[in-house]
Every structure is written in structure tokens, then in C-alpha cells.
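Notes follow the structure.
As you look at this complex, bear in mind that one protein chain is not there, while each of the others sits in place.
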Amino acid sequence: MGRRPSAHGLRMKYTFILRRLLSVVPVLLIITFATFALMQLLPGGPLAAYENNPEISQKDIERLRHEMGLDQPIHMQYWAWLKNFAQGDWGYSFTTKRPVLVEIWDRLPNTLYLTGISLIVALIIAIPAGILSATRQYSLFDHITTTLAYVGRSMPVFYSGLLLIIIFSIWLRWLPSGGMHTLGKEFSLIDSLRHLFLPVLSLSTLIAAKYVRFLRTSMLEVIHLDYIRTAAAKGLSERVIIYKHAFRNAAIPLVTVVAIDLPVLFAGALFTETIYSWPGMGRLFVDAATRFDYSVVMGIVAAIAFLVVVSNLLADIVYAILDPRITYS
Amino acid sequence: MIKKGCALLLLFALVAFSFNPAASAEKTLTLGVYQEPENLNTYIGVQTVITYVHKPFAEYLIDVNEKGEYFPVLAAEVPSVENGGVSKDGLTITYKLRKGVKWSDGAPFTSADVKFTWEAIVNPKNLVKSKSGYDLIQAVETPDEHTAVVKYKEFYAPFLTRFAPVLPQHILGKLDNMNDAPYNRMPVGTGPFMVSEWASGNYIAMVKNPHYRDASKVKIDKLFFKFIPSREVGIAQLQAGDIDGVWDLIEAQIPMMENNPALALDLSTSLTSERLILNHSIPTPPNNGNPDFPHPILGDLKVRQALDCAIDRKAIVDKLLFGKAQAGASEIAHGWAANRDLKPVAYDPEKAKKLLDDAGWKPGADGIRQKDGKRLRLKITTTTGNKLREMVQQVLVDQMKKVGVEFYIENVPSSVLFGSWANDADRKKGRYDIMMYTTGPGIDPHQQFEGYFHSKNIPTEANGGSGYNYTRHRDAELDKWIDAGGKSISMADRANAYRMAQKRIYEIVPHIYLYQRLTVHGFRSHVKGYISNGNGIIDAVETWNIADWDIQK
Partner (left out) sequence: MAGGRFHEKHKNQLWYLTLRQFLRHRMAVFGMLMMTAIVFAVVFVDQISPYDPETPDLSNMLAPPSLVHPLGTDELGRDMLTRSLYGGRVSLIVGVFAMLVAVTLGTLVGAVAGYFGGVVDNLLMRFTDFALAFPRIFVLILFAIIFMRPPFSDNPLIVLVFDALYKMPVARVVFVIGILGWMDVARLVRGSFLEIRNLEYVESARVLGAGTPRIMIRHILPNALGPIIVAASLGVADAIISESGLSFLGLGIQPPTATWGNMLKNALDQIFAAPWTAIVPGFMIFLTVLSINYIGDGLRDAFDPRKIK
């Protein structure tokens, strides 16, 4: 740290950021097409729900197929979809008949709220635990932390979520077992936090376990580096060494790890939302997939791809700004 | 930093664990549903949950009560030949409408709404799921505000089940089509409640309809339909007291609720039955599904009868359904067209063995029967993810083994099992041995009998795969009774025809009835006033009399 990049280095940096930005476009195109092609292979199709109903004749089904444009060639369906997509028209859900963007927009904030708070809580747990664990390597605290991190890593989130519901909602009756707030009551912060507690607990322990492990390892590496030892030899206090030098250096790669582990967070959210009936995007995806609601599934995949690409991009840029050692090839 | 983190966590925990805010004086009822409705327009949406959620605001001309009897709702009386509501030829139906009914926005309900409902359904711009019956209507005449005269081109036996519900002309009549109409999510109805909010993925909220004709009678102030991910979560939330009722549980969940005094169970026998559907035609290409090529095993009536009496229905009902369900005997379990002479086939493994011996299937070295070197091995298929069906299947495998028949299980997702002809679904194309699923007649059984049992409804290339005669049986006598049921105007004659049809099905065994499905609803004990109803015009749903419900703590 500390060495200022040269003007040439700065230019390289901007070119790097610009190139990363541009690389997003083909990636998104490929994803949308791949998803669309895959969705065509799905069984049943959007009219499957009508097939078992003696009230509905085959003629009705053919009529609906035509009216919904499902009898057009696949590439035409994709092209139509893509053109509209670029204009912000993400199509209509086959089942709810509402615009896909509206469906997602209804749910996305809830997922971001849940994952965002879980991420913050995970960091609040993981950072001190990781630092303490590394600085007091082989202490009782270190052993407990590492063991818990292993347990957190090895426990499927749907199992831990289930156990938490049994313990806190059924046996102890302390916390609600699902939803975002109590229905029919005025909004209150306390009520909202009570509903948040278990989902956040499940989700944050899942990722905190990963962060603790990572932070501990990278702290240990940094602590053994020469300049830390030098700093120690110069007589700086342990606190200063740990927070000013060791942690700051270990925290930079943590940015990348948080970005890389975003998929874990989203996957965890899918199960957490399912277990705690949290009205987020993960549940919408499971519902839409089982109903073969093509346009909603497409929209969610595109939205998540977008989120992932952007967050990786941001992580890269933040990393590039923070760390002078990176090369831009 | 560490301390700060701990303090924050502690604060979070403290706040989260603090007590519930005090309950308000309003009576709020929250019902859990494990599916979010597509919309609230039953003419467009296909899910049963829509019926459940729409009952509090939507009303029909005629509805059906817990005894299976029709009663007038928006009509002033049930039209019949006797009261002059039905013409002698059955083609003209005159509905006298209830007076003083208002939509929840204050507009009056009139015969124009009835006429509009028909127009909306037959309007080609509307993506309506089914037009049956309505496409036979020639005209709806409105001589005055309180009379609607429906003229059919040809006799339509289930005419009483039409106009359920009636759509508001003053809201939808202005639109080019109703496919994306705001009505589908924020409907206007004549029922005791009206939708006030729909929070996607979360809940639908309803409040009392101030214009309801008996508004003072309605005791619940606010009604929530909360979307929960599954029945299991619903039970967890019900036990935790987060919701007051859960919609549509399954039989297997009865015992865990029975032992809890805070909960009450509401059971009713539905018209649908869990059954085995036996393929009469060869399941293998190239002649799969062609009734001219009989199934090598199931084509023989003796084998079908043997399977029928090798099933211990009592064990299944007692053990897997906790003795709450009825063993299945015929297509119509109760109501005006049921054949009560038919009793469930008795469990008789010895008779089954004898029938199989007679059919030429002799026990092989491993106990499984053989004939001409071919094993008596049959695939049984049902939908994946239905635990009770999976349990019943495994018990059937065991029971069949005892008479020397080998069943093997291969399940597929419901969308695959119930796929279309165009999607090359095994059911439509006849590529299966035995399927297990639930179906049953509506309050008027005609469509079910004609669709599933008439020989003209075998799905083929020629008819585009329409029809539900998946077993591909052809029986002239059965066809005759079904046709008779659809043609007569006298309810007594119709009832007789369907009874004879049931008897014939009992003899030729295209379907093996296992048990009548129960509709199971769970409530917290403080919910009062609900009445089990196994009948319904569209679907049998618990909310049919929600105007009478109450909460008494």
C-alpha cells in the first residue's frame, strides 16, 4: 500500500474498467439466449395446467396456444422477447398475466433486504471472529470458532432452517415461523425485526462460516509477513499492528470473496425464502419453474445474471482501486 | 470493533425477542394458502386456490350447499320445469334475479351483468380457459332489470352450473378484453368481502363490503389470504398461531393436528377419488394407445378384476388415512346421481389368485406369475412429490406381491403426466400400464362421464388428442347410458342413467377406485361458523359460507 500509481498506471486502470464494463454485454446476451433455449426443452409448457381439466377442450388449448404465440418458431419467440427486453418490456407472466418486470420488482427488494442484512450480520460476526481466531491461533476461542465454522459450512441451510423453526417457533414459541410481518397489524419495527431474525440467522451463519475461514487464513498469512514482524519489532502495539496493518491487508481480498460468494448468498436465499415464506425472488423462481412460467423464469435468470455481473464488476473495480499491486492484462 | 459488533447483535436479539404488540379489537382472520393465485378471475385462471380466494367476493347465480343441493344466490330461485324457469324443451332458462343487490363499488347488480358475463366468455379476444355451455347459448335476453332469459341452441344438461360467478358489466364492459384487466387482481364483487390489497408473494387482503345486502351479519372485519410455500410450513405457522387456518391439507397430516387442542380439523368427503387407471391398449410403439391392439396383460378383464380384489382398501384407509376416508366404490360417491348399491370391492387375495390362474398366469420360481415366458410385471405411475400417493403405491406394491403380481414404481412430475398430445405425453399417447391420480365429477357429472368413459373420447391423432378416455375402453352399453344422461331433461331420468353407467363401470373395471379423497382444512379453535362442503360448482371450497364465520377467543 501507499505507492501512488503513475499516470500510465491510471490510464491502464481506466481502460481496464472500461473493458470490464464492455465485456458485460456479450455475457448477458449469451446468458439470455442460453436460458431461452433451455426453457424450450422444459416439459409441459405453460398450458400444462389446463390439460387435466375436463372442462377445457383440446380446441380451447389449441386456441390458447395460438393466442399466446406459442406456436411460432423458437427463434422468432426469442427475437420478439429480446427486442422487447431491451425496451424494458420483459413480457407477461403466463400465469398471472402481469408484466414480468412488475413481478420481479415486487419481489426483488425483499430479497435484497434479506440478503443485504444477512451479509452485514455475517460480516459483523465474521470479522471479529476471524481476527480473534487468527491472532489467538490454537486458543480455545480459535478452536470453538473453527469448529463452528465447519458446522456452519457442513449444515445444509434447509436443515438448519428447519431446526431453528422447531426450536424457536414451535417449542419455545418466541419467534414467528415465517412471513415478513404480522398480517392485519400496523407496521412496527419490532414486529418486522422479529420476523427477520430467524431467516437472517440461517442465511448469515451460512456465509459467515465461509468468511471466518477465509479471514482467519489470510490474517495468518499476513501476520507472518515480514513487514508485520518488522512493525512488531519496532515496538508498535499489538492493536495497531493488527488493525492498522494486518486487517487492512487481509480485508482487501475479503472484498473479492464477498463478491465471489454472492451466488452462495442467493442460493441460500432461495432455500431460506422457501422455508420462511419470505416473499422474495428465490421463491418466485421456484414457483415459476414448477408452473413452467417461461417469461418469469427468463426474467429472474436475466436479473440475477445482471446482479452477479455487476457485483463482480464492482468488486473488480474496488479491488483495482484499493490494491496497487494488481496488473491489468 | 468486536465490542460494537457484539452490542449490535445483542440489540438485534433483544428487539427481536421482545413481546408481541397487543392485539387490536378488530376481528382479523388469516388463512394460509400454499399457492399464490394467478389472478382472481376464475374464467381465466385454472387453480383451485382461485375458487377458494374468490368466494368471499364473487357470487354465482346458483350455488350448491353441503348436502349437494342447489340454492339460489344472485338468482331469486333455482329454475326448474316445475316453477316455469325451464322450458319444456329445456332450451330456455329464465332466471329471476335477487333484488337490491349491489356491487362493492355501489353500482346496482342487474340482468345486464348476466348478459355481459356470457358475452365476455364467448368474446374471442378474451383468453378464457373454457367456453363449454356458453358456446351453446344463442342469446341472453333481459326483459327487465331483474330477469335474465338464457336461450340455448341445444340442450345443455349442466346448465345450472353456468354463470358462476357473474362479472360486473360496468367495470369490464368498457374494456376491449379482460385478459389484463385490473379486475383480475382488484375485483369488484357482490359478496360479503372486497379485495383491498394484493401484496405479491405475500398476501391478499380483504375488508367488509359496505354494500353487501347483509353487511351487518358479517362478523369478520379483515380477511387475509397469506401465501405460504407449502402445506408443511402452513401447519407450522398454524401451530405457532401465525395464521388462523390452512387451506387444503392432505389426509396424512390429520394425526399431527388432531392431538393439538388449540387446533380444529374440518374434514369432508369430496366427489373426487384416488384411483388406478388401467390401460386397455398396448403401451409399446408403434401401436401404443390404439384400442384395436389390446394390452398384453391388462386387456384381460379377469386380470383387471384380480387386481381389484387384491387391494386391501381397508388397510390403506385405516393405516394411511387414519380411518377418516371412505373406500372407493364408484365414480359418484354422494349426491343426486350416486349409485348407492355399489359397494367397494372386497379384499380377497384367494379370489385374485384364482382369477389370475384362470387367466393363464401361473406362479414362477420367484413367486411372480408368468404366462408364455412373460412376467406379470406392471408399471405404476403417479405424480412426483405427493407423499400420500407414494405411500399408497408402496403398499400396493407389497399387496400385489402377495398374489404374485409385480408392480414397479416410476413417477413423473404432474406437468409431464398431465401433458398434452402435442407434448407427446404418455397419458395422452397411451404409453403406460397403470396410472394413479385423483379425478372426479363436478356437481353435475356429465362432463366427467362423457370425457373419461365414452368411447368417442379416446385420444387419437384424428381428434387431435382430445378426450380423457385414457384407458381406451370401448363399451356400447356404457356409451348408451352416458348419452342418455346428457340428453334427458328430467333429473330423475338423468340420475338413473348415471347410476346405470356406474354399474357398468363396476363390471368392466376400466378404473379401480381406491378411496374418496377428503378435503382437509385446519383451523385454530377460535375460528367458528365454517361448514364442511364436499360439493361446489367450480371446486368444493371451505370459504363458501365465509359470511357466517366468526372468531371467538
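Per-chain numbering from 1; labels A and B assigned in written order.
Assume contacts are C-beta pairs under 8 Å (C-beta built on N, C-alpha and C of every residue); 3 or more make two chains touch, one makes a residue touch a chain.
Owing to the predicted nature of the structure, the values given are computational and were not obtained by experimental measurement.
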Sole residue of B:252, B:267 or B:301 that reaches the chain not shown, by the stated touch rule: B:252
Hidden-chain contact residue, picked from the options B:217, B:319 or B:456: B:319
Which residue of B:391, B:489, B:508 or B:551 touches the chain not shown here: B:391
Touching residues (missing chain, whole complex) on subunit A: 23, 27, 31, 35, 38-39, 41-44, 150-151, 153-156, 158-159, 162-163, 166, 170, 260, 262-264, 266-267, 270-271, 274, 285-286, 289-290, 297, 300-301, 304-305, 308-309, 312
Footprint left on subunit B by the chain that the document does not show: 230-232, 235, 239, 250, 252-253, 255-256, 259, 315, 319-320, 384-385, 387, 390-391, 393-395, 397-398, 409-413, 416, 423-424, 426
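Convention: only the chains that are shown with their structure count from here on.
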Distance from the mean Cα position of subunit B to that of subunit A, given in whole angstrom: 39
Residue numbers on subunit B that touch subunit A, as the complex places them: 1-2, 5-6, 8-9, 12-13, 15-18, 20-21, 24, 26, 28, 30, 35-36, 38-39, 44-47, 127, 129-132, 179-180, 184-185, 199-203, 205, 222, 224, 226-230, 233, 236-237, 239-242, 413-416, 418-423, 425, 439, 447-448, 451-452, 463-468
Contact footprint of subunit B on subunit A as seen in their complex: 43-45, 47-62, 64-65, 67-68, 92-93, 95-98, 103, 106-107, 110, 121, 124-125, 127-128, 131-132, 165, 169-170, 173-180, 182-186, 188-191, 193-194, 196-197, 243, 273-275, 277, 279-280, 283-284, 286-287, 292
